[in-house]
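The complex is shown incomplete by one protein chain, all other protein chains being positioned as in the whole.
In this document, chain identifiers A and B correspond to the written order of the chains, with residue numbering beginning at 1 in each.
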Amino acid sequence: MLHTVNKSPFDSHSLQTCLGLAKAGSDILLIEDAVYAAMSGTAMTSLIESAMSSSTIYVLEPDLRARGIGSEKMISGINLVGYDGFVELAVTNDKVQSWL
Amino acid sequence: MKQIDYWFLVTNESGKAVKKFMYVNRHAPHGTIYPLEGLEVALVGAAFDQDVSMAFIGDGVFQLTKGQDTADLGIKNCAPTYGALGDYEVTKLYVEQESLDERGLELNDLMNLTWEDEEEDWAEKPSIRVVSRAQLSDLLEQQDVILNF
Partner (left out) sequence: MKFSVMVNEGPYTHQAADTAYHFIRAVLDAGHEIFRVFFYHDGVHNGTRMTTPPQDDRHIVDRWSELAHDHDIDLVVCVAAAQRRGILDKDEAKRNGKDGHNIAPGFRISGLGQLIEAGIEADRLLVFGD
């Protein structure tokens, strides 16, 4: 399943709820304000790094750029995708859950 | 793309494959309109012969608590409408145990929502099924369409 999360983990429980319910092997795409979860050295970094051991984490690049998050600030190993990659993730997974 | 095994597909009267729809409720009632408008989707959706269930996670479990009275707020109280779900054949209301525990709630704090099983002489059965986070994770994986409210 592809899970999309759009809220900052510092503001909302959506990401934690998603990670608690997503099965191993899921694709998790951070969009909109959720891209802040991809930053290294934050209180959420270990949560993301732990999720990366069982699922694949993606971040929507236009949302990162809009928020001025450069690659030097990001957790290593997170995959960057554009909207074309977002579509590809939706195609290759059998369904999408949008965690609002 | 993942290969789909067609042999297990259930079809409805029109012969089309029935999809599993799950409405995931994560908002507390009354503070926003999402629970009420989510309930409307569940009730309308019930007429389409699909396999419909609802999940209540996080603050969504508060939607099902007893004793809600919105009179002093002057807003429509949608809590009684959950009682109609059984009549519309929405009989699977999954409530996450961990979400109840975090909020100090037990099954007894929730409304007594039931449905009548035609196949067992209209026996009244509970619609609320408390499941663990792990079980809910399995249930989500089984769905075809998931909407969040």
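As a convention for this text, contacts are C-beta pairs under 8 Å (C-beta built on N, C-alpha and C of every residue); 3 or more make two chains touch, one makes a residue touch a chain.
None of these values were measured; they are calculated from a predicted model.
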item	value
Given A:Lys23, A:Lys73 or A:Lys95, the one touching the chain that is not displayed	A:Lys95
Residues from subunit B at the interface with the omitted partner, ascending	16, 19, 21, 33-34, 37, 40-41, 44-45, 47-48, 50, 144-145, 147-148
Touch residues of subunit A, complete complex, unshown partner	4, 6-7, 31-33, 62, 82-84, 86-88, 90-91, 95-96, 98, 100
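Throughout what follows, only the chains that are shown with their structure count from here on.
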item	value
Mean-CA-position distance for subunit B and subunit A (Å)	27
In the complex with subunit A, residue positions of subunit B that touch it	1-2, 4, 24, 26, 57-58, 133, 136-137, 140-141, 143-146, 148
Touching residues (chain side subunit A, partner subunit B) in the complex	1, 13-14, 17, 20-23, 91-92, 94-100
